[in-house]
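So that we are looking at the same thing, I have put the structure below in structure tokens.
One chain of protein is taken out of this complex; the other chains stay put.
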Amino acid sequence: MPLVHITRRERFSASHRLARPDWSLEKNLQVFGKCANPNGHGHNYDLWVTVKGEPDPETSFVIDLSLLGRIIKDRVIQFVDHRNLDVDVPFMQGRYSSTENLAIAIWEQLEAPIREAGAALHCVKLQETENNHVEYHGA
Amino acid sequence: MPLVHITRRERFSASHRLARPDWSLEKNLQVFGKCANPNGHGHNYDLWVTVKGEPDPETSFVIDLSLLGRIIKDRVIQFVDHRNLDVDVPFMQGRYSSTENLAIAIWEQLEAPIREAGAALHCVKLQETENNHVEYHGA
Amino acid sequence: MPLVHITRRERFSASHRLARPDWSLEKNLQVFGKCANPNGHGHNYDLWVTVKGEPDPETSFVIDLSLLGRIIKDRVIQFVDHRNLDVDVPFMQGRYSSTENLAIAIWEQLEAPIREAGAALHCVKLQETENNHVEYHGA
Amino acid sequence: MPLVHITRRERFSASHRLARPDWSLEKNLQVFGKCANPNGHGHNYDLWVTVKGEPDPETSFVIDLSLLGRIIKDRVIQFVDHRNLDVDVPFMQGRYSSTENLAIAIWEQLEAPIREAGAALHCVKLQETENNHVEYHGA
Amino acid sequence: MPLVHITRRERFSASHRLARPDWSLEKNLQVFGKCANPNGHGHNYDLWVTVKGEPDPETSFVIDLSLLGRIIKDRVIQFVDHRNLDVDVPFMQGRYSSTENLAIAIWEQLEAPIREAGAALHCVKLQETENNHVEYHGA
Partner (left out) sequence: MPLVHITRRERFSASHRLARPDWSLEKNLQVFGKCANPNGHGHNYDLWVTVKGEPDPETSFVIDLSLLGRIIKDRVIQFVDHRNLDVDVPFMQGRYSSTENLAIAIWEQLEAPIREAGAALHCVKLQETENNHVEYHGA
């Protein structure tokens, strides 16, 4: 049977700051550079969620894209859009808001509900600026 | 020997409608949403065709890109560009025009002629809107 | 007082066909080329609506962007998205669906409600593909 | 003599919040919506600076683009990139950080040094997300 | 009658070098920086040609876009695509290949044939990289 990957993009705008609370400002600025600016900065994030599976014989869909969009909005976007990643987001508590950590946390938010919808999460791709992005395929 | 992937993008504009002929309009609208609108809708599709192989020692090409472009135009674009995917396209007869099915059908159109050109088709990526695309790597 | 232009983009996917009902198929194909394909084709349209005005002293907004988005959705997008421009759209009745005509019709839909919202419509920019777009600034 | 417009794009990432200090949180949320989230949010801003003038007979440049880039970095980018627009930016003191106000403030930063470089500032275009931007042409 | 602007994009890839033959290499490098590298460099240029006019009552076109595309290819693209702007292009003889000069030369190539096609050239926009472009509206 054919295996197909399908990807949906969602976007959000958030602020954050890269800094360890157990480090001095001096050390944070040395390690994280301008990302450690005490008053924070922000980005327009682009999020691509890729799901894999066999097309359903009835609908020829791997997953209903509007269902996938709803899962992403319910489990991720409503918590991060127009928010501060370091203060406002329950699933980022206790993690530094590096793009790597944010992608891993988004994977954890999405894996179970996508499995319950009969498909398999394949990749979370998160773009912070047009010059850098990360991809996570699960542990 | 080094294995390299090379990708060419082509584009086409087509109309289609998502609906099963054996279902009522009511059921089609329920399952396919606005994609089941009886008079159809349309998209600008972006198609990326990825071929893999070892660079030719003489030309250092995996495949001549103008030959690859010609194959894609001859086998796919001329049949779908400025067409109705549900009515006009021979290789979509008997298939619903979901992005998944269209990517699989395009793979079937391209695999043999690319093999005859001395390379191997690796991936068909088909983007329907900037928010969703599918990828197919063969059965 | 400073005059500022503010632009909001919305998108829609629609099918259409370029053909005059009073011309033969032969003549339509000769004048409109592949755009006259009898079963239609389609596009992802990008619509940029530019409004001009002085920023409000209280909010420093020329126009509330969420209100502008709502006007565009209520007056344009809900009628054209996932529709057939030649059959389904009330405000295109009796007009060929050239990009020029569609941009003019969208202007007519938007001018009054934007004026009622206290701002002035400046430009409707409508992109059919990444290679062509039209702009209309009113009569 | 021919008049030519030349545009340079620079980018920056910043956080901000839309809220009036003399309004309650309730009223701020009602007027500014999710942009009034108390802990802020952020964006990747794209800034296009357009300068007009006659090409120099010696160099055929309206303005040396590397000089223009340096002016934009010295007068704007170093103050806003990876910063909080409401706290960190001297030239935004006392102004709400709406895109309109930010574009006007950037104009004020750039007009004199571009005039001193022998050219004339024509337009500041500031994009907050791919769906909205403002343009300012001066008072 | 409504005035509409319509734009077509074409692309070309070319090499060039910024340097005055009457200056020393040292002076050229000082004024033109890395653009004066003796062996040249190159770009993918994006060219947007904007034409204005009233839609034709019969076709509702300002200009037939395939005719406009043909004019641009015949008068510009065939001379510059995959060429060296300083050596191969008849209409650039005697001019430095700054983006400003190239846009002016393209205007001169296009103005008459577009007028003969019953429309009026409005703007030539030429993008050298995603960070800089020029616009020319005629003398």
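Things to note:
We just call them A, B, C, D and E in the order they show up, numbering each chain from 1.
The rule is simple: contacts are C-beta pairs under 8 Å (C-beta built on N, C-alpha and C of every residue); 3 or more make two chains touch, one makes a residue touch a chain.
None of the values given here were measured: they were computed from a predicted structure.
Partner chains of the missing chain, restricted to those shown and counted over the full complex, are A, B, E.
When you scan E:Leu25, E:Val87 or E:Ala112 for touch with the missing chain, the hit is E:Val87. From the options B:Pro2, B:Pro21 or B:Gly94, the residue with contact to the unseen chain in the full assembly is B:Pro2. Not every partner is drawn; the one left out touches chain A at residues 20, 31-33, 95-96, 98-101, 103-104, 130-139. Not every partner is drawn; the one left out touches chain E at residues 11, 13-16, 34-35, 37, 39-44, 81-84, 87-88, 129-130.
Mapped onto chain B, the footprint of the missing chain covers residues 1-10, 50, 55, 58-62, 65-66.
We take it that only the chains that are shown with their structure count from here on.
Chain C has the C-alpha centroid lying closest to the overall centroid of all protein C-alpha atoms shown. The interface in A-D, C-E or B-C that matches C-D, meaning over half of the contact pairs are the same by residue number, belongs to C-E.
The distance from the centre of chain A to the centre of chain B, each centre being the mean of the chain's C-alpha atoms, comes to 28 Å. Among the residues of chain A, none is in touch with two or more other chains. In summary, the structure contains touching chain pairs A-B, A-D, B-C, C-D, C-E, D-E.
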